[in-house]
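A single protein chain has been omitted from the complex, and every remaining protein chain is retained in its original position.
A, B and C label the chains in the order they appear, each numbered from 1.
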């Protein structure tokens, strides 16, 4: 079993999908000979040729739009957007067409498209390269939004996303691309979509997070363990739909909830989780819910990105305060 | 004092702003001789000429982008987007530039732009003409998002938006454009931004809503009054920032909260309100929060739009159930 | 300075305003059956427009986008395409859609705010109407990419209006089509207006046929009221694309004789004289003049045709008005192949409160 990074896990899944299914097409800016700016598609054009692994002209809206046209013909485009800040030009196609094609044609035309993109900051990248915009996608019915946090889950979830008959947005935590390695068997086995994963069991506080913030959340949980505070950490994984049952189950025995995300707080996805708890599990709450999030500012240029991204300390303090609330 | 509709109130404010400030420019598709598809700009091109009231080529991204360029020169563009479903092509300019120009240049260049657009469904319009996408805008720091619900407040808030030195998104409830008339004095007096308004005082339940849903919420409140249930109705008005204090104050004496919005529920703006309550006013809650919202489906074509838009009955039932919870 | 690139835009007209041949006509023009079929379809579109507008005015249909004035272009494009080709329409090109098998009932159902109208029984792979202006163009390019990758001798056709060419999505799609030499034809229906904005205010371009030149895609202009010219130009463009010689932009020069939609009042902005002049060049009269000059048509045939169209339209309206009403489940049924569990709960809530009062 090869030890691979998260981005290598993605590369394995793409290679496997291209090999297994002739309808799968990988496309985007610089995904060909260059192998993508993060090397997620490295080596694939050599293996599958310049149409099945296709460099497109520089236009995200067109990339999303052509993917819809290809999908309507039964192909399975897997498009890459280089950085999440460049998602905006593609939103019209994603929201007005991709998410709706099946519904508006009553299933006559469908849209089995995957759109992959890096998510979040923390790698000292230039302006517009560090955004966390999941909520813009999650608010749209007809889309699934997935965000893996380990090489093995990246592999299995990407295969699931590609095989799913509907559009899936696949967010890849930039900070985790090469952070750690894991054994990944290229066995072609997909993981189930729509499910959160309990990364760490605990009794005192439920921590819910996703993407690269799982890293800081895990560190906080370990830090707090030394103080005798036991955190249950849930990796949301599926940002749309949200697996509320897993969260509520955990909350039922911890009674305390801290939500951690990198995106801005105002109207961020954390609000949906807190709101659902206020509706469905109010009486389980032993303390106010807390959100530890990016600030309601523009994502700063990288000199301050670490001040923006919730730190282990901020998370730990939030957990501590829910226990004294 | 003339009796005017909401759309006429907007027309009055635009005329006043154009007359008072030579830097104000009204632009968009069909805003000229046609007076806009809803007639919000009727008569203005005649009065102010074809540059100050400018028909643009058909491209929302360009409309937002050129407004930024004009604003950087100290002009005050007031752009119209014909329907909210056509906001998407403009989002890149709004999010990546309009919301950020002041911050990224440390105040050297600013962006006093207003972007107006109709919001919501219920007028039997074609596909893509009935969207409620406020959350896509509210999540972006650097923007203000305002949504008036009466002719007088439309007049005063639009003047405030135009005079504000930063970008303001101005959402106009399509269903309310001509629903009722009100005395509006064209006195050039702006209303304060950032504030919610208590439309109706009550003791049992706090209803928070915005846009056209204020209409159904008000009807529900009246219906419930006959059952001896007293609702306090808050018109959120400012969708970003949210005036949480007004909501929490009300909640402090009612102890019960029902949030009503037309947009889809998942990651809708209602979640932000519920989440804030779960954080800051948990112990005021006598019952679980409830959200009465559009479903997590695509906004249906108009034959079913009334099934999608929360009805008076749905709102009333939610209020009743919070009282028995 | 040395010249490094040169371009020309040619314009075609095979039938003049009076229905006289301007020169040698293509073979199909000598084919009675084909010419009559096109004329009949044009008349059907014109009469259907009247009916649909009437339904809307009497509260039995939602907003409707008429096609009056553009019938020759729409029908000729349909006649030039093959059934296995794929159409990405905008919202008023009924002539092409009807030719390809979309039904009048489906068209009415769509404008009644009922998604079932887009579930075409016949052209199963055609895209539905596309309201967000310009966004259909990349779809057509993507469809053409699928044809290219599968080595299928098929073409995609995207419609776009004169106003629509101002959207970046159009240029992005044309550029992709050029870069990949895709089998797609972009038909710019220049009907003079984008709601209230005249074509001349929309762009500085002298023609819309040249809209692809910047992206390396050739263009040609044709009199859009000349059903023979449009069909010929489209057949050439499609043949070219089909054999791998790449995309084209075709500008059909016509005129929107109607309001933009039933929600519009063109008298607010459109010079009456311009409209009057345009009526003199409208496509039905000249086509009829041509088929009469060939001895293929007479008043009796016209009367019979109009009667036949009326029945066909009445049947369609009848079928439309008697369709089963949609229930609230309709909102949930086709969102996903595998709907997330949560949706069931919302579906049940929707059932509880019912469908409100769908006006139509």
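What we mean here is this: contacts are C-beta pairs under 8 Å (C-beta built on N, C-alpha and C of every residue); 3 or more make two chains touch, one makes a residue touch a chain.
Owing to the predicted nature of the structure, the values given are computational and were not obtained by experimental measurement.
The undisplayed chain touches these shown chains across the complete complex, A, B, C.
Annotation: of A:9, A:32, A:69 or A:255, A:32 touches the absent chain (contact as defined above).
Within the set B:39, B:104 or B:200, the residue that contacts the chain not displayed is B:104.
For the chain left out of this panel, the touching residue among C:70, C:118, C:136 or C:221 is C:221. Looking at C:161, C:192 or C:212, the residue that reaches the missing chain in the full complex is C:212.
In the full complex, the hidden chain is touched by chain C at residues 1-12, 165-172, 175-176, 178-179, 181, 201-207, 209-217, 220-221, 246. Within chain B, the residues in touch with the undisplayed chain are 25, 51-52, 56-57, 59, 61-62, 64-75, 77, 92-93, 96-97, 102-110, 141-142, 144, 164-166, 194, 241, 244. Interface residues of chain A with the unshown chain, by the touch rule above, are 29-30, 32-35, 37, 55, 57-59, 61-62, 85-86, 88-89, 124-129, 265, 295-298, 300-309, 311, 313-314.
Criterion: only the chains that are shown with their structure count from here on.
Shared interface positions of chain C, defined as residues touching 2 or more other chains, are 115, 132, 168-169, 335, 342.
For chain B, the set of residues touching two or more other chains reads 61, 85, 88-89, 127-128, 295-298, 301.
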